[in-house]
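Some chains omitted; the rest stay in position.
Chains: A, B, C and D, in written order; residue numbering restarts at 1 for each.
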Amino acid sequence: MTRKLMKGNDAIAEAAIRGGCRFFAGYPITPQSEILEYLSWRMPEVGGVFIQTESEISGISMVYGAAATGARAFTSSSGPGFSLMQEGISYIASAELPCVIVDVQRYGSGLADIFTGQGDYWQAVKNGGHGDYRCLVYAPNSVQETVDLTVSAFDKAEEYRNPVLILTDASIAQMMEPVEFPALKDHNQDALPWAMNGKGDGQNKRHTSIMYYNLDYDNYLKNKYDKIIEKEQQWEEIKTEDAELVLVAYGISSRICAEVVEMARKEGLMVGLIRPITLYPFPVKAFEKLEKVKYFASVEMSCLSQMIEDVVMAARCRPTYPIRGGMKVYEAEEILSAVKDIFAGNAKEVY
Amino acid sequence: MNLIFAGFGGQGVLTAGLIMAKTGVDVGKNVTWIPSYGSEMRGGTANCNVKISDGKIASPFVNKIDILVVMNMPSLVKFEKNVVPGGIIITNKTLIDQYDFRKDIQVYEVAATGIADELNNPKGANIVMLGALAASGALFNPEVTWKGIEDFFLEKGKNNPKNELVFRKGLAETRKKQG
Amino acid sequence: MKKRRSKILYVDHKFCPGCGHGIVNRLVAEVLEEMNEDKGAICAVAVGCSSLMPDTYGVDIVQSQHGRAAAVAVGIKRCRPDNMVFSYQGDGDALAIGFSETMYAAIRNENITVILINNNNFGMTGGQMSPTTLENQRTTTSPYGRDVSLTGKPLDVMKLMGTLDVAYLARGTLTDIKEITKTKKYIRKAFEAQKNKAGYSLVEILSPCPTNWGMTPLNACKHINQVVQSVYPLGEYQGGGK
Amino acid sequence: MEKLIIHRESCKGCQYCIVNCPKEALTMTGPINIAGYMTTEVDADKCITCGICYNVCPDYVYEILEEEAKA
């Protein structure tokens, strides 16, 4: 198979097609518009449906409808548009329907700016919508992983009948790397027992909050997500075996941190890296064997730090330091110097 | 190998970087390409970071530049200081005339905009720059470089015979100066 | 004329006494059965009193978010082009919060049918003002009567959509056997438009809401005949043909 | 044989059937049902099984068993 140099966004779009997705409805927003632009010609090519909707709300609503028919349905946005979808996501989750949603994070709140950021962590991981639900959240850190996780996202969404989010960032989405794609997969909506196609000669089907029909709703939901927590944690670890300080970072930050680990090791500092690949469920298992680690640091492109709370809990309240990025991509040297401050006991802030 | 391609918005620096990245893939390297992406969508300067390596590439961002391909003055001013000692700068002499370069780096100057205009291929100034880059021998040899360019445009269905002209001219002019 | 309850209406509904929803539920069910489309029908139901339907209405049914039933229906239809797909919505749902989704399904002339129950208020939430509330009508959020100088004039969806290229538009009511019969015909034509792939169809139905109007069912019907119809004239507005 | 069945448990007493029956065959004189509503009674002699009551009832109370009697 030949490797093709491709942008993260284009790779997401192609991977969705390969993963059997034949329905996209969404609205342009930088830095994810290439997903729409790509699918605007690619979907018709494979006989799928591409709709540029009048808004993100309409997009997530169409995805809801499409998902009800068993189609592998897909939409994407960035922060502001992702916010507008939260009600819809809550509905889809409550109706136990599968779908895949990409949030290409940009920096800041409100209008925000289009450069890379990681400030939508809570919105994705602590459900930005109302009520009790969770979404499986993938955080790729390369274009190839973006492809692999996108394909997996459609499978997992269907397996758990739950929305799956891909929380990426402007850097991973705009950068190009060589990638390989799996073969084109066809998807048979009619093989799914819950997929709507009219009642035919049987009982009619209903898609609404399962709360209305599931008498043991509370426990059912708890068990469902406990299973996901048990089975779906994914992470990468770099030099954690003998580390005294473990950095925790995902997405673009994790690539810079990988560089930091190398630099630190060269200077004799025992630094390692845990890179969550799933943000929900957070890979707490990765932390279980790290009994001897003294310090943790959460490295996020967020000025207020969000993931750090999950790190603190996973680290069972050992000292955990925020290393914040913000208006620009931080350089490895900056992080290294923050690391040295921690070793030297000079880091001011700790959880 | 860490490169930055920088210039004005319309000068094709993103494409030049992309062609080199693609060429890197073709010869079996690991590659990353990432555009600089700020809040101003229009006008201003543009650049991309390219890494080409045999090993795994961690961060796609280039801090220490091995090769700087730069097509206008503001970008040169911005990036020169990040070039590693012994590193290489390819400049567009048409727009960057008198400049007092650092002494610990190697500079290849080529009148890219001028040559492209001359040869009636005003959009080809970036290809001239790649000719100069090939001449420097710092990345790919001329054959590989040209094949990369040719494949890139063939794939896009935008085959322009004038591209070879400007490439060869950029190559030749730069070699000439090296003497 | 033998008549028995459609199989789609498989459990008693929970609408109030004299509520028009019950009649429209039946009309849609009968039209689907008469067209032999009941087995393939899929409904995107709104949030409003219509959201009582998933418990009682025997076609495939998706509970949409408030206001988004038309967009949900579009998602369904695009994936199931051969099934009869309709949204069933209240005036608040379709014309307040869901105005954009309602209008855009029409703008794109999507091949779906919209059943719009216009009872001039938000029924489900206790009778607040809706976009179709009449001038000077008292509701729980217009306690002194709707002041159109502040809240706008009652919204006429026939007028607005009449400017678009859609397949079929009609407005009916339920106030007596004659009107019910006409309304059923409109609903039939709307679904036929969809079957013929002619595009978007919408039937608006002026519907009594005795509970929130504070009237007996019979007076509610009188009110429609004497007052509501003069603001919202009945008839076919597009695609009526002969 | 019965020509019209009244499923009284579904009735909510709105009286639409009463005012629409062309033969004044219906009255609000049935027993109160479990939900507490007054229900209807038909005068079978007057009824022509025209089906109008079926068609106006919001609660699907009527079932008509015969073809309409020609007038």
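Simple rule for what comes next: a residue touches a chain if its C-beta (ideal position, glycine included) is under 8 Å from a C-beta of that chain, and two chains touch if they have at least 3 such contacts.
Only a predicted model underlies this, so the values are computations on that prediction, with no experimental measurement involved.
Enquirer: Counting across the entire structure file, list how many copies of each shown chain there are.
Expert: The total chain composition of this structure file is A x2, B x2, C x2, D x2.
Please note the rule applied: only the chains that are shown with their structure count from here on.
Enquirer: Rounded to a whole Å, what is the gap between the Cα centroids of subunit C and subunit D?
Expert: Each chain's C-alpha centroid was found; their separation is 26 Å.
Enquirer: Find the geometric centre of each of subunit A and subunit D from their Cα atoms only, then give the gap between the two centres in Å, rounded to an integer.
Expert: Inter-chain centre distance comes to 60 Å.
Enquirer: Go ahead and note the Å separation of the Cα centroids belonging to subunit B and subunit D.
Expert: Taking the average C-alpha coordinate of subunit B and of subunit D, the gap between them is 87 Å.
Enquirer: On subunit A, where are the residues touching two or more other chains?
Expert: Counting only residues that touch two or more other chains, subunit A contributes none.
Enquirer: Please output the residue numbers of subunit D that touch at least 2 other chains, ranges allowed.
Expert: Nothing qualifies.
Enquirer: Can you name the residues of subunit A that touch subunit B in the complex?
Expert: 3-5, 30-31, 113-116, 170-171, 174-178, 255-256, 258-259, 262, 329, 331-333
Enquirer: Any idea which subunit D residues touch subunit C in the complex?
Expert: Residue list for subunit D touching subunit C: 9-10, 12-16, 19-20, 37, 49-52, 54-60, 62-68.
Enquirer: Applying the document's contact rule, which stretches of subunit B touch subunit A when the two form their complex?
Expert: 18, 21-22, 25, 30-35, 37-39, 41, 58-61, 63
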